[in-house]
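Only one protein chain is missing; all other protein chains are in place.
Order as written gives the chain letters A, B, C and D; numbering starts at 1 within each chain.
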Amino acid sequence: MDIKAYIILSLVLFSIGMIGVLVRRNSIVVFMCIELMLNSVNLLLVAFSKMHAISGIAKASPTYANDAQIFVFFIMVVAAAEVTVGLAIIVMLYRNIHSVDINFLNRLKN
Amino acid sequence: MNTILISAIWGVIMMFAGAFIQNKSVAKYLAIAGVVILFIANAQELWTGHSLFNINSNDMLRTSSYNLTFLAVILGCTGMYFLLSGRDIEKAGTHVAEYFALIFFILCGVGLSATFNSLLMLFLGIEIITIPLYILTGSAKGNLKSIEAALKYFLMGAFSTGLMLLGIAFIYGGNPNASFYINQIAIGTGPMTPMIAIGLVFLFVSMSFKVSAAPFHFWTPDVYDGAPTVFTAFMSTIVKAAGFFAFIRLFENAFGQIHDQWQNLVIFVTLATLLIGNVTAIFQQSVKRMLAYSSIAQAGFMMFVLFSMNDRGREGLIIYAAAYSLATIGIFAILARMKDYTIEGFNGLSKTQPVLAFTATVFLLSLTGIPLTAGFQGKFFMLLSAIENGKQIWLVIAAVVFAAISAYYYFRLIQAMYFKEAVSETGNAEDINGAFKFLLIVNCLLIFIIGVYPELIVGWIYH
Amino acid sequence: MLGTYFTFPELLIWIPLFTGIICFFLKNQKTVRSVAIISSIATLAVSCCALYFSDAVKYPSYNQVNYIWMKQIGSTLHLGLDKTGHLLTFLTALSFPVIFITTIKNNYKNAAAFYGLMLLSQAGLMGVFSAMDALLFYFCWELALVPVYFLCSKWGGEKRIQTTFKFFVYTFLGSLLMLIGIMYVYMHSPGRAFEDGTTVAHSFSMQAFYTTALSLKDQSWLFWLFFAAFAVKMPIFPLHTWQPDTYDQSPTAVTMVLSGIMVKMGLFGVIRWLLPVLPGASHKFANIAIVLSIVGIIYASCIAMVQDNIKKLIAYSSIAHIGLMSASLFSVNEMSLQGMMIQMFNHGINIIGLWVVVDILERKTGVKQLSQLGGIAAKAPALTWMLVIIALANIALPLTNGFVGEFMMFAGLYQVNIWYAVISGLGIILAAVYTLNMIQKIFYGPVNSITENVTDISFNEKLGLMVIIIFIFVLGVYPQPLIELTKNAVEGLLH
Amino acid sequence: MQKKIKQPVNMPVTTLLFLILSVIAVGAGIMMLLSKNPVHSVLWLIIIFFSISGHYIMMNAQFLAVVNIIVYAGAIMVLFLFVVMMMNLNKESEPVKNYRLHLIGVITGGSLLLIILSAIKKIDLQHPVQLKVGDAGLVSNLGKTLFTNYVVPFEISSVLFLSAIIGAVILGKKD
Partner (left out) sequence: MNNVLHIVWLVPFLPLVGFLITGLLRNHLSKALTGIIASGVIAAAFGVSFYLFTEVLKGNTYVAHYFNFIQTDYLTIGFDLKVDQLSSLFLLIITGIGFLIHVYSTSYMHEESSAHFARYFSYLNLFVFSMLLLVLGSNYIIMFIGWEGVGLCSYLLIGYWFKNIEYTNAAKKAFIMNRIGDLGFLLAVFWFIAKVGSVDYDVVLSAASISKLTATDITGITMLLFIGATGKSAQIPLYTWLPDAMAGPTPVSALIHAATMVTAGIYMIARSNVLFTMAHTTQNVIAIVGIATMVVAATIALKQNDIKKVLAYSTVSQLGYMFVALGTGAYTAAVFHVMTHAFFKALLFLGAGSVIHAMGGEQDMRNMGGLKKYMPFTKITFLVGCIAIAGIPPFSGFFSKDEILASAFEHNKILWVIGVLGAMMTAFYMFRLYAMTFMGNFRGTEHQQQHLHESPAAITIPLIILAFLSIIGGWVGIPEVMVHGGHRLEHFLEPIFRASNAIDLKHIPDHTTEWMLMGVSVAVSIMAILFAISKFSKYNKSDAPETGIGRILQHKWYVDEIYNAVITKPLARLSAFFDAIIERRGIDAIVNGTGKAVNYGSRQLRWLQSGQVGAYVLLMVLGIIILFIIQMFL
């Protein structure tokens, strides 16, 4: 497979996530869309790591190719932490206004 | 290195202190002690050039006198922040020790983002900074504004994290060295490859988001407005300065040699930031929100360091960070004790609280950039660096026009304090004691000292 | 001996600065007032000594001081008095006691702050006139402005806040533009070495600025940056609209500082920083500057003729006078420059005198509308003749100090272009019109209900005005001291 | 079967697999966007994660494939599902849509995609991706790297978790 295919796939997924952030109003769904974006990046990173594994400098030392996957691992770590905090915030919001619609968030503006 | 480790450790200590000690002010004093220790440890590292800890980070972290100087400034400002706003943190909620712990974790993240040499460390540093901030923003649980701010901040912050990661991925993909080390990004001096270019734009966007540069600033006013004032003070100063430091460190080390290829991005963002920050601030009635826009406007000035990317700019960034942070911390500390956050709330403050009014005036003058205050030196170094860069002088002219506009909203506050009659007889501020006033005056003196003799800070860079 | 411990420029700055700060902490209005007056008189004494020791060759260490400041960027705390500096510091030193003494009757709310700020602004002004380093100059330039902002906004008239803010933003923007200019010149200036052997690539020192060679293209746009700052300060048409309102709204003591001394900052800036640093562009754009100035003369004089508000009238008259000065400044020849130098001093004296009288009138009658006044000559003859003298000096009647300067300026302008002299000469006719109108409406005619209880002026006021009048006549009959003082400065500018 | 796969014709098969997985991922992504019920969205997202894990497997990134399933599909999405269920959100919770805004969102997102793609198109070199083989991404390799070269970030990420824990406590606790 050519790297372009993976790039395009990742970008399409990323865009879907982004469009989701743009159009959806349920904050949980928006958050899920962000998770999708992160995942598309993960996919891209892995693809790049496998690309570098057979080309260029990384061919000689496999750790270089590993780097990206380690990075993906850390992304997952961070994502997990983010989810914890994010869902806590959403729950807190729900407790207060019994809704998770981001359009209700308009006390702060102008 | 000292900062990163000790702040992490101190964060844990604070956490446990929260579990075992019920007295709130103990947490505050513990935190102040922590900052002092951090400052000393950092000074030791800056002085001797060696860390207390011998840790092999595999070159993912790199210290230099420059970033240590920056950390010293940051820690100094944090110390001032604790001293001035410690009591407000106590009042912010029930989990005082935890708040302090989070702030120490943030300092750890600041340390990372000031010394990173790998994109991974940058990513971790930024996340360690932002995740606690989401929490602090939402810490006023009963306050819908606070929750709203937290959720907005969180959603948009996570979004920008996504953008940043995409950028990192593209940089990695386009880097034939297959490395995340920012000094190992093989880009040459010719035109960028599309991959690098895409990565660069995304990184630029996400970093602009973190430093709230337009047009990626939209979270800033709402979040700063909604968050508890005391935490707004922290995130609009120290965190923002750290963001800028990471920004310049990343772009200088990774893309410095092709600076002129992405300078147009900086110009666009700088102009947009100056315009939106300054112009929108004019209309604000709430001082807190006005300060939020002002922080955007100030970010526009700090963007010059990316525009010019020379020694003068680097020096300027540190001075600017110190000047801006000290002044903003001071003004927020005063704001936190005001009964009414609107500009009218400041009416006649000079009568009821002359010290507060005077110090607030000094802070505002510093933010405006009047000579003798640190703010002037910051702006001066920034503009000087841009002129040294030699290109696009019109940008500098635009910047000073906006600086003049900024006087408009800063002086509105001064006018309210000094030239308008107080509304109520009971006074505008509450809970003011001698120590607070004294600290404010110390803060003013610091601003003046830096304003008169900036080499006090700059000298350390070349230590 | 003096030079080893203190130099004159230092003293001139420190005295007002420290006493100014002290003033803030004093409680009693009388104490503050006397501290301020003593301080200003002490400054005047120092300034007189400085004039006595003004010979730079004989007393080199008295008038120069150079401290290390921001070494890394090549800026030093370099204070020095050259001839122009002596002239204007003396004017500043002289003005403040006069202002304090003549306005002694005004009771200011929070007098401590008032006098403190006044003295701070004096320190700033002294700094402007003695800075030999571009960055330091800019520092003082702004520092002189900030106290004035507070003074006007706090103790001014009804519309003081907006008006003063307009003034502030105007000048602030102008000076920021100048800052860009300074920085750009700095970037092209030659480096310098310090005593301890360190060298810097560029320097803010005046010497370095004077030796900086800039292409005409660079000079051309830099010129306008500098010009903006100075033109706003002077002010030159069409950047003058802040001025009448500000003069109208400010407390009179501050207006005196503004119109007597601060406008000279603009002229001084041109003398010190614009003409020598950007000679090519100054030559190239001199005509535009002159034409603007002359348009300003006629324009402002015309408006002054129809003003009903005395303060605005004087403000416009000041614009006209400054226009003449700036026109002659930009025409750069011996006569015009010499005249301008003399007039800088004399205009300061005269306009302060005018404001003193206006202040007295406003205090006594409570109005500043010409149409409401009248007949005061019968009630206050001393005030009348004093104002008449000052007003006549203001319209440059011979044997008053106003004449020599204006005469030489016109003669200088004439050498550039006859029509410059002719058209700006119309200004002196118009000046006569509005000045005599003012005198007539204030003093002549029958007494009305507003003016019937006016009493003549007190001893303090007489004393202050007498100082001014003595200067008017002494310098009008024997202007030679001023000419001697400024001769070198003129020669320096020409070469 | 195995032979066929190992034959030169196996290229189309990986391509086919890639295509199938991609179509699943994209389709599920679109469905996630379109479904009104958040629960459905969560489920569609899990499907995406599975297909991405498929890609990982295809690229022989075994560790990530597994972790992706465990952490994302398993832990995180369950957490999501739990929250959604707890809040009892159904279709009605999302009121009338504003189609024009949606259209603008889609157009904007789409144009960003197009712009990036048009930039990508300029890449003229062929960069093949190593599939099915290669050491990178094996558990032992990654483990070694993680605990040697990346031990500092690994330790530091604990700070992140600590703050997340504190956050959950602060925000989640009822006062």
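Methods note: contacts are C-beta pairs under 8 Å (C-beta built on N, C-alpha and C of every residue); 3 or more make two chains touch, one makes a residue touch a chain.
This is a predicted model, so every value here is computed, not measured.
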Contact set of the excluded chain (shown chains only): A, B, C, D
Absent-chain contact - pick from B:7, B:280 or B:308: B:280
Candidate in contact with the missing chain, chosen from D:13, D:101 or D:139: D:101
Selected from B:102, B:205 or B:357 as touching the chain missing from the view: B:205
Contact partner of the left-out chain, one of B:116, B:180, B:216 or B:358: B:216
Contact residue for the chain not shown (choose from C:213, C:288, C:399 or C:474): C:399
Missing-partner contacts on chain A, residue numbers: 18, 21-23, 25, 30, 102-103, 105-110
Residues belonging to chain D that touch the chain removed from view: 101, 104-105, 108-109, 111-112, 115-116, 118-119
Where the unshown chain meets chain C, residue by residue: 166, 169-170, 238, 240-242, 299, 302-303, 305-307, 334-335, 338, 375, 377-378, 381, 392, 397-399, 403-404, 407-408, 410-411, 414-415, 418, 421-422, 425-426, 428-429, 432-433, 436-437, 440, 443-446, 477-480, 483, 487
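In the analysis below, only the chains that are shown with their structure count from here on.
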Mean-CA-position distance for chain D and chain A (Å): 7
Averaged-CA centre spacing for the pair chain D and chain B, given as whole angstrom: 33
Whole-Å gap separating chain C and chain D, where each centre is the average of the chain's CA atoms: 71
Residue list for chain D, restricted to those that touch at least two other chains: 116, 120, 123, 149-150, 153, 157, 160, 163-164, 167, 171
Interface hub residues of chain C, defined as touching at least two other chains: none
Residue numbers on chain A that touch chain B, as the complex places them: 3, 7, 10, 14, 17-18, 21, 27, 30-31, 34, 37-38, 40-41, 44-45, 47-49, 51-52, 55-58, 64-65, 67-68, 70-71, 74-75, 78, 81-82, 85-86, 89-90, 92-93, 96-97, 102, 105, 107-110
Residues of chain B that touch chain D when the two form their complex: 4, 8, 11-12, 15, 55-58, 60-61, 93-95, 98, 101-102, 105, 108-109, 112, 120-121, 124, 127-128, 131-132, 134-135, 138-139, 141-142, 193-195, 197-198
Residues on chain D engaged by chain A in the complex (per definition of touch): 14-15, 18, 22, 25-26, 29-30, 32-33, 38, 41-42, 45, 48-49, 52, 55-56, 59-61, 63-64, 67-68, 71-72, 75-76, 79-80, 83-84, 86-87, 89, 93-95, 101-102, 105-106, 108-110, 112-113, 116-117, 120, 123, 126-131, 134-137, 141-142, 145-146, 149-150, 153, 157, 160-161, 163-165, 167-168, 171-172
